[in-house]
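Attaching a single structure in structure tokens format; questions to follow.
Shown here: the complex without one of its protein chains, the others still in place.
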Amino acid sequence: MNTAQYKTWDEFTEGIWRQNPVFVMVLGMCPVLAVSVSAVNALSMGLATMFVLVCSCGLVSLLRRMVPKEVRIAVYIVIIATFVTAVDYAIQAISLALYDALGAFIQLIVVNCIILGRAEAHASKNPPLPAMLNAAGMGIGFAVGLFALGAVREILGAGTLFGITLFGASFQPWVIMVLPPGGFFVLGAWLLFFAWLERRKLRRAAPTTEAGQHV
Amino acid sequence: MTSAPIEIRSAPHVQSAKTVETIMRNVVYSLLPICAFYVFQYGISALASIAVVTGACLLTERFFVRTGTQAGRLSDYSAVITGLLLALTLPPGFPLWMGAVAGIVAIALGKALFGGIGFNVFNPALIGRAFVQAAFPTAIATYTPSFLPGRFTEFIPSTLAWPLMIPADATAWLKAKNLDALAGATPLAKWKFDGVLVNADELLTSLSGNMAVGPSPLLILLCGAYLASRRYMDWRIPLAVLGSAALTAWLLFAFDPARYPNPFFMLFSGGLILGAVYMATDMATSPVTPKGMWVYGALIGLLTVVIRYYSGLPEGVMYAILIANAASPLIEKITQPVPFGRGVLDRVKKRATYPLNPGYISREEASAVTPKKRFLPNKPKK
Partner (left out) sequence: MSDQPSSDKKVIPIAVAAGEAAVPESPTGAMIRTLGLVSAICGLIIVGAYQGTYDAVAANKRIATERAVFKVLPKAKSIEEFVAQAGGGIARVGAGDTAIAAGAVKFFAAYDDAGKLAGIAAEGVGKGYADNVRIMFGYQPDCQCVVGIGVVAMRETPGIGDKIITDREFLANFTALDVKLKADLSALANEVKVVKRGSKTDPWQIDAIAGATITSRAVGKAINDSAQALLPRLVPKLDTLATKS
């Protein structure tokens, strides 16, 4: 148990970089591709998912000792669905335009495998604080991934970022970027970029490991 | 022991002097008159467009060959073909920066991603065109009429748009040349949206002035005939494409002449001839079996006419070829020739299928030694 204490920070950063749900685990692709049309949409979706992730993991972790194995999935789903409903109302209250833009994908957070995966694999076995930290890391990682897609698609597809015009009025929008194929192209490009980073790291690390340094 | 002098080798058993490079070089030669005619039609804008698109293709190819992510060499001319064909399918006044995007996407997405020459599933030039069509739908639908006065000294205004910026509107420029905005519509768009039909004989030569058309279909057919006669291209595919398109269009025309245009208009308008002769016949993306070529070509012709008639788009050759590209492995599979020794009507017995990818070869022991003595007396020289 005492190892968990200094592992906490590690658990937090894990989801942001090493186990990034979008770029490393390639999980939850449905909302990633569908709502990353603009940076605002992507970021709101990321934040909504993160909120659900943190709250449901916290509650699951609190209840972890009294949930019987046989009904655990049912319990997790009920908890997740609860927070999704709350987020649904909250987004409607904040902005109807945003709610229309995100569409069914808010409700579909329920079936986002990242959340159930975190609840089952981590929150059900750890005390609330590390569980929520880990969930927050994952949520930030997911939001960052969504934002990376949304920003590129908005810049190329509309010439704006967060609605601010970047290239002046005569910018030619790349229509394909706001259409579904654009989501796949940009995701593919990002995956390619991270694969290239990874390979470069390995290539650079190879001679230093021979020299006895720790990776 | 005396083992039988049988050599087990995979095809090809007969070699000829024809290499990939020879074929590609000849295709480029045959494309040159078409490009020259295109430049003659549209002047320096067309020349700049061809140069920039081909240049973008070559640079992208070079990059991917250099980084080792793609097979093939730069000198095999395949990227030149992609670039020239792509430039010919784009409007003459297409902004140069968009042309460069199309060229980069064509090679990167259409070819390098699959592993280079011979591995691509789709025709790279059409991938590039499909991308820019989806990305810049307005620019790609903006044509300018051919044979404008002063086309060799003056660029079409949209050609020189700044990178990432909207090209200049050609309407005012056309007005200054005493042409109405409709002159910039392709014959297919005119027919689809305005119900104006252009005569087929005008389309065949492309020589009558101020029409928004590509290079003359007659010239393309001649260049294609050269390739086919030298066996650098299979004549079955273009014939199947054109035949099936003509048949479909003729049936519909016979059914309701008021609603559907005559088959000759269908054949000679848009990019059907160019697509049939140069794009559908791309060796890597079309079936290799003779029967498969007929099926593949017929599918393209049918889809082209169906898309032109029943979709929101005026032109359908590009998507027809891309869909047929995707179907060609399947077509190849179902049109496998019957193995020697079995009649055409003689149904294969249930368990005695002839495997497409003969598993028995790979199941042989790895240690099996290939006999040194060769069975074929006229063995090919290395």
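Every chain is named by a letter (A and B) in the order it is written, and numbering of its residues begins at 1.
Quick note on the criterion: a residue touches a chain if its C-beta (ideal position, glycine included) is under 8 Å from a C-beta of that chain, and two chains touch if they have at least 3 such contacts.
All of these numbers come straight from a predicted model, not from anything done at the bench.
Engineer: For the chain left out of this view, which of A:Arg18, A:Lys125 or A:Arg199 touches it?
Structural biologist: Answering carefully, the residue with contact to the hidden chain is A:Lys125.
Engineer: Hey, which chain B residues sit against the chain that's not shown?
Structural biologist: Within chain B, the residues that touch the unshown chain are 137-138, 141, 181, 193-194, 312.
Engineer: Considering the entire assembly, which residues of chain A contact the chain that has been omitted?
Structural biologist: Answer for chain A: residues 1, 4, 59, 63, 66-71, 74-75, 78-79, 81-83, 85-86, 89-90, 92-97, 100, 125-126, 157, 173, 175, 178-179 touch the chain left out.
We adopt the following convention: only the chains that are shown with their structure count from here on.
Engineer: Looking at the complex, which residues from chain A come into contact with chain B?
Structural biologist: Where chain A meets chain B, its residues are 159, 167-168, 170-172, 174-177, 179, 181, 185.
Engineer: Going by the contact rule set out above, which residues of chain B touch chain A in the complex?
Structural biologist: Touching chain A: residues 95, 98, 109, 131, 134-137, 139, 161, 164-167 of chain B.
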